[in-house]
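With one protein chain withheld, the remaining protein chains of the complex are depicted in position.
Just so it is clear, A, B and C label the chains in written order, and each chain counts residues from 1 on its own.
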Amino acid sequence: MRHFNSDLAVEMQEAYKEQDEKTPGVRLNESKHENISISHVEVLNDVGAEKMGKPIGNYITIDIPPYAHYDAETVDSLSRAVSTKLSELIDLKDEDVALVVGLGNWNVTPDALGPKVISKIMITRHLMQLVPDNIDDKVRPVCGISPGVLGLTGIETGEIIKGVVEKIKPKLVICIDALAARKLSRVHRTVQICDTGISPGGGIGNRRMEINEKNIGAKVIAIGVPTVVNATVIANDAIEMIFEEMIDKYGDEEDFRKMISFINEDDKWSVIQNVLTPFYSDLAVTPKDVDQVVDSLAKILANSVNIALQPALTLDDINRYIQ
Amino acid sequence: MRHFNSDLAVEMQEAYKEQDEKTPGVRLNESKHENISISHVEVLNDVGAEKMGKPIGNYITIDIPPYAHYDAETVDSLSRAVSTKLSELIDLKDEDVALVVGLGNWNVTPDALGPKVISKIMITRHLMQLVPDNIDDKVRPVCGISPGVLGLTGIETGEIIKGVVEKIKPKLVICIDALAARKLSRVHRTVQICDTGISPGGGIGNRRMEINEKNIGAKVIAIGVPTVVNATVIANDAIEMIFEEMIDKYGDEEDFRKMISFINEDDKWSVIQNVLTPFYSDLAVTPKDVDQVVDSLAKILANSVNIALQPALTLDDINRYIQ
Amino acid sequence: MRHFNSDLAVEMQEAYKEQDEKTPGVRLNESKHENISISHVEVLNDVGAEKMGKPIGNYITIDIPPYAHYDAETVDSLSRAVSTKLSELIDLKDEDVALVVGLGNWNVTPDALGPKVISKIMITRHLMQLVPDNIDDKVRPVCGISPGVLGLTGIETGEIIKGVVEKIKPKLVICIDALAARKLSRVHRTVQICDTGISPGGGIGNRRMEINEKNIGAKVIAIGVPTVVNATVIANDAIEMIFEEMIDKYGDEEDFRKMISFINEDDKWSVIQNVLTPFYSDLAVTPKDVDQVVDSLAKILANSVNIALQPALTLDDINRYIQ
Partner (left out) sequence: MRHFNSDLAVEMQEAYKEQDEKTPGVRLNESKHENISISHVEVLNDVGAEKMGKPIGNYITIDIPPYAHYDAETVDSLSRAVSTKLSELIDLKDEDVALVVGLGNWNVTPDALGPKVISKIMITRHLMQLVPDNIDDKVRPVCGISPGVLGLTGIETGEIIKGVVEKIKPKLVICIDALAARKLSRVHRTVQICDTGISPGGGIGNRRMEINEKNIGAKVIAIGVPTVVNATVIANDAIEMIFEEMIDKYGDEEDFRKMISFINEDDKWSVIQNVLTPFYSDLAVTPKDVDQVVDSLAKILANSVNIALQPALTLDDINRYIQ
C-alpha cells in the first residue's frame, strides 16, 4: 500500500467539507484575495485535532488559476495572496532571525522548486554582521539553506536543519518544497501552507524525521506546490476509472460486482508494478512546460516570503537589495 | 486511436521473428559485438518491402545493457558497436560532405539528445574552408545543425533541413533523435538505426514531412534512442494488464468475457483522457536519472558518428580536435 | 590590431555628436519613452552614408537604466520602448510572414540571449497552416530559428538563414544577438537596433558573410545587447589608463612623453597576449549575475518583438498564446 502525505492542506479542506459543518474545534474560512481563492482550515484545540486526525494549527490552500504563469498580473496577485496568508502566521520581532529552507534536489527540475526559491530570497543576516552600518534598521535578518535530499547527502534533511538551527538560533524556519501530488489535477494548481511541520520525501517510508518545532527547535511554516505525480498514480487512476466505467455499465449485474471485488489491492499493485517495470518507483510524470512553470512558481514564492519577512520594505526595495 | 512510429527498428525485428522465417526478400542477422547484442533486418527488394510493409533498407537494433551508463567499458563497447554498424551503411568518398542533424528540443531534457550530440560532433567543414592548410587531408568535411521542433520554430523541420541541404550539398545526412517509446521497457535500452528516413515528432499527426532521401535530396541515416514514454502508454498498459489479470481469473465465465468485450476502445480512451486531465497529451514519463543518462547517450552516439565519419582518425585524434 | 563591430548603434550616436551638428543627410533624434532614453540616428542618403561611413538606415540606442532587471516596472517600460522603436521600422501587411532569428550559442550563457528570445516568441506560422480555423485573422504568421554558431555547425550562419528564407519566403527577418561590448560600461546597459544588417561573430575576422537584405533576400532588422567583454579589452584599458595616469603626473616632462610614445601598438598587443596566455582570445569577462540578467533581457526583447509583430493583440493575449 502506498501513502502520500503531500497534499495535506487540500485534504484537510476536503475532509472538513465532507463532514458535518458544525465540527467543534475546527474552523473553515473561504475567501478571495484579488480573485485568488483561498481556503483556510484552523484546527483550534484537541477536540478538533482528534476529529481531523491532524495537529492543532493552520492549513491553507491558495488556488493557482489556469495559465497563471503566463499572465504577469495574476503572478503578482498570487504573490500578494500568499504573502498575506504567510504574514498571518508570522509573529516575529524586528531583530528575530528567520531561516528559509529550500527542500528538494536542485538537479531534478520538478524537485528544484525549494532551492530555486532560496536563490531569490533577500538574504540579509550576514550583511547585518559584516556591514551593520550600511543596513537599514527596519531590515530583518534572514538566512537560507538548500540542504539537499537524503539520497544525495546520506544525512537526514532534518538533522542538517537542526544542526544549522542550533548554530544560528532562528526564531522561525520557513520550509519550501515541491510536492508529489496525489491527483494530476493538482499539479501546478495550488500553493499549500501549514504551520505544523513537513515530512521531507513524504510517502517513501515512515522512518523519516519530520521537520517540526519539536524536532528542530524553532517554529516551522511549510509552503509547498505540487509539481509532479508519481507514475503509479497514473496507473492506479486508470484502473480505478475503468472499473467505475464498467460498474456504470454492468453494475446491476450481481456477478460482475463480485468479479471486480475479487480483484484485490494486491492484484492491482502487482499489475501496476508490472506496468512500470523496469523503473517502477523511479518514474516522474511532469507536464512538458515544467521548466518554465517551476521558474514562475519560484518567483511567486520568493516574492511572497520576502514581502512577509520584510514588512517594512516595498517589493521594489526588496528587488533592489537582491540584485 | 494513437499510433507511434518511434520504435521502427525494434518492431521490424519483432515482426520478422513472428513470421515464417523463410520470408523471401528479407534477411535477419543477429550478432554480438563485444557482448553487445545487435539485430539487423534487411529489406532487400520489393517482395520483402511489401511483406514487411516497410521500404527497402536496413533496420538495426543495438541493445544497451542495464546500467551501461555507469560502466565506462560498456560505454566504449557501445560506441564501437554503433560505429561499426553505421560504417556499414556509409559509403562516402574522402571529400564528400556529411551533415549531422540533431532533432528535438534542447529545452526539454529527454528530447535534447539530438542537440547534445551535435555539440560533441567533430565539426570540420568550416576549418577546411577557412584554414585548409592546417587541416589533415584525411579529415572529412562534417557540419551539423539542431533545427529545433515545429512548435518552437513554426517551420517543418524537414523544410529547414532541405533549405540547408540545398545550400551546402552534403552527400549524407545523419539524423539523431530521442524517441518516444511504445513500451517502458525500451526506454534507454536500445539504439535504433535505419537508412530509410525518419518522421520527426512521429505519432502526433500524419501531416508531417518525412525526412528521407526523396524529400531532402541526400541519403538519410536515422539514429534514435527511446528516452521517454507518453503518459497515455502507462494508463493504457495498466488497463490492458488489469483486463488480462481478470481474464486469467474469470476468463472461463462466458458473462465476463462479454463484459470486457463491451468496454470498447472509445471507452478506454475516454478513461485515459480523464485520468490525464488537465494535461493529457502534454505529459512525459521519464526515469529520474534522465539527465545523466541523456548525457551518457549523447557521448556514445557522438563518438560513434565521429568514428564512422572519420575512419582515418583515432578516437584520441578526434577528441583532441573537438576540444 | 583588433576591430570590434559590436556597438554599431552606440558608436553612430557618439560619432554623430562629436561632429558638426549640421552634417547633411544625417539626423539625430533623442527622446524619452516613460523615462527610458532613446537615441535614433538616421542616415538619410548617400551624402550622409559617406560622411558616417555606414549604409543608409536607422541606428537606434535604447538605454537600460541601472538595476532595471530587478524592477518589474522598468522591465515593462523597456519592453514598450523597444517595441515602439521596432514598430517604426516594421512595414508589413497582415499576412506577411516574419522570421525571428536567435543568433549565438545556447551552450554559453552570455551568448545564449538570441536562442532564449526565440523560445519566448509567439510562433504562429505552423498553426495557421495546420489549424487555420482556430487562429484569429488578426494574427501574423511568425516563425523562428536558432541557427547556432559557425564553430558549432561548420556552416556560415548566413547560409543557414538564406536556405530557410528561400524555403519559407518571409518579408522580414529580425535577428537577435548578444554583443561583445567594446567598453565594460556598456555591458547589459543598452539595446541596440539597426536595419542595415548584422555581422555574426563580428570582430573575429572579416571573411564572415554579413546578414543583410542583399545577402539574405529579405529585409533585416538587428537587435543586440552587449553581454560580454573580451578579456583583451580589460587588459588594453588597464594599459591605456595607466598611461593616462602617468601622463597626468609627468606629462610636462618631455622625456616621459617620448618614452610612452616608444611603447607602440605592437608592444602593447604582445603584452596583452602574454597576460592572457594560455587562453588569449578564448576568455570571456562577465558580471557574476549574468544568468539572471540574460533571462531578463530575453524576456524584454521577446515581449518587444511579440508586441511589434502582433499589433492587433494585447500582451496578455500574446502570453496566453505562448503558454
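Note that a contact is a pair of C-beta atoms (placed from the backbone, for glycine too) under 8 Å apart; a residue touches a chain by one contact, two chains touch by 3 or more.
If you're wondering where the values come from, they're calculated on a predicted model, not measured in any experiment.
Novice: Any idea which chains on screen the missing one touches?
Specialist: The omitted chain makes contact with A, B, C across the full complex.
Novice: Can you tell me which of B:Ser37, B:Ser185 or B:Asn319 touches the chain that was removed from the display?
Specialist: Residue touching the absent chain, from the options given: B:Asn319.
Novice: Touching the absent chain in the whole complex: find that residue among A:Pro141, A:Pro200 or A:Pro226.
Specialist: For the chain that is not drawn, the touching residue is A:Pro141.
Novice: On subunit C, where is the contact patch with the chain that was removed from view?
Specialist: Residues of subunit C in touch with the missing chain: 66, 107-109, 184-185, 187, 231, 234-239, 241-242, 245-246, 249-250, 253, 255-256, 259, 262-263, 267-268, 270-272, 274-279, 282-289, 291.
Novice: Which subunit A residues would touch the chain omitted from the figure, given the whole complex?
Specialist: Its contact residues with the unshown chain are 106-107, 118-119, 123-127, 130, 141-148, 150-156, 159-160, 162-168, 205, 207.
Novice: What subunit B residues would touch the chain not displayed?
Specialist: Within subunit B, the residues that touch the unshown chain are 67, 69-73, 289, 316, 319-320, 322-323.
Keep in mind that, in the parts below, only the chains that are shown with their structure count from here on.
Novice: Could you work out how far the Cα centre of subunit A sits from that of subunit B, in whole Å?
Specialist: Between these chains, centre-to-centre, one finds 38 Å.
Novice: Provide the list of subunit A residues touching at least two other chains, using ranges where the numbers run on.
Specialist: Expected reply: 289.
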